[in-house]
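Coming up: chain A.
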Amino acid sequence: MARMKFLCDAERCIECNGCVTACKNENEVPWGINRRRVVSINDGSPGERSLSVACMHCSDAPCSAVCPVDCFYTTDDGVVLHDKDICIGCGYCFYACPFGAPQFPEGGAYGSRGKMDKCTFCAGGPLPDNSAEEFREYGSNRLAQGKLPLCAEMCATKALLAGDGNVVSDIFRQRSVGRASPGIAWAWGVAYGKPGIRSGRDMSGKASSEE
Partner candidate 1 sequence: MNKNAKKRTVMRRVLVLILSLVIILPLIPYAVALVDGPGAVPNPGAQLWNEVRQRDGASAGVSQVQAVDGSVFINPYGERWRQFRMQQLVPIGGWLLVGVTAFIALFRLIRGKVPLEGGRSGKLVPRFSVNQRVVHWFAGTIFVIEAVTGLVLLYGRFVLIPLLGPEGFSATAAASKEIHNLFGPIFPLAVVLMILLFLRGNSPNMVDVKWFAKAGGLLKGMPASSGYYNGGQKSWFWMVVVFGIAISGSGLVLNFPVFGQGREIMEWAHVVHGVVAILFITASLGHIYIGTIGMEGAIEAMTQGYVDANWAKEHHDLWFAEMEKAGMVGVAPNALEEVKRHDDIDFKGFGSPGAKQKEG
Partner candidate 2 sequence: MPEVVTEHNVERGKEVLKSQIDAKIASYFSSCVHCGLCAEACLFYTETGDPRYTPIYKVEPMRRVWQQENTFWGKLGKGLGILKEVTEQDFAEWQEMLYESCTLCGRCSMVCPVGNDIAYMIRKSREAFAAAGYTPEGLQGATRRALEIGSPMGITLHTLEAQIKHVEKATGWEMPMDQQGADYMVLFSSMEVVNFPEYIEAIARIFHQAGRTWTISSKAFEATNSGIQIGDSGIARELVSRVVNAAEELGVKYVISPECGHAFMAIRWDAPNLIGRKPNFDVVHILEVLDQFRAEGRLKVDSTTDERLTFHDPCQIVRRGGVVEPQRNLMHMVATNFVEMPDAGVMNWCCGGGGGVSAQEETEELRLKVFERKKRQLNAVKPDRLVTACANCRIILEEGLEHNEMDLEVIGLTELLAEHLAEGDTAAK
């Protein structure tokens, strides 16, 4: 099976927050929760770079390792998900995660954080695929519909890539090589190409920005 990965191209991200909005809209996450966020470095300076960050669906996920109730699991597609019925909202995953992906609905006193929420790679949760309960608790399950995460799909500059890790890295490799060739570096075709064709549930060899 495929290993699903996100990849954000710092040379392309224009900090439009389209991905953040798309995610919120698609998954109907409550106020205060941001499964995805865009962070800029050197904001306003010539060297400014932005990246869109969410759960990176680590292979050896730190969140899963430290969870006291062991509520995380990795799908066959390599997506790291968790069971909210088991989560106790302790916040340990938030400490361990390098990306600040775990979010909590209640920042109230006394560590009452509510159940943890994070990016699911638009793959829902342990409940029946595309059921109403699944949507309420975890948001959209696009993967089950053969679609890729909406954040990447909606990315205007195709900075945010999502999909099979192999394909995503191939795209990025080609881009980098292209950028290194003077003259054609910013050619339209190199930069954006034509979107790939996706169908079916098997995500092998698929990515949100195929050349």
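Candidate selection criterion: all candidates are chains of the complex that A comes from, given by their letters.
Criterion: a residue touches a chain if its C-beta (ideal position, glycine included) is under 8 Å from a C-beta of that chain, and two chains touch if they have at least 3 such contacts; residues count from 1.
For clarity, every value in this text was computed on a predicted model and none was experimentally measured.
**Student:** If you apply the contact cut-off given up top, which option from 1 or 2 ends up touching chain A in the complex?
**Tutor:** Looking at which candidate touches chain A, I get 1.
**Student:** Considering only the defined contacts, which chain A positions touch candidate 1 in the complex?
**Tutor:** Contact set of chain A toward candidate 1: 10, 15, 17, 20, 32, 34, 37-43, 47, 49-51, 53, 62, 65-71, 83, 85-92, 94-100, 103, 107-113.
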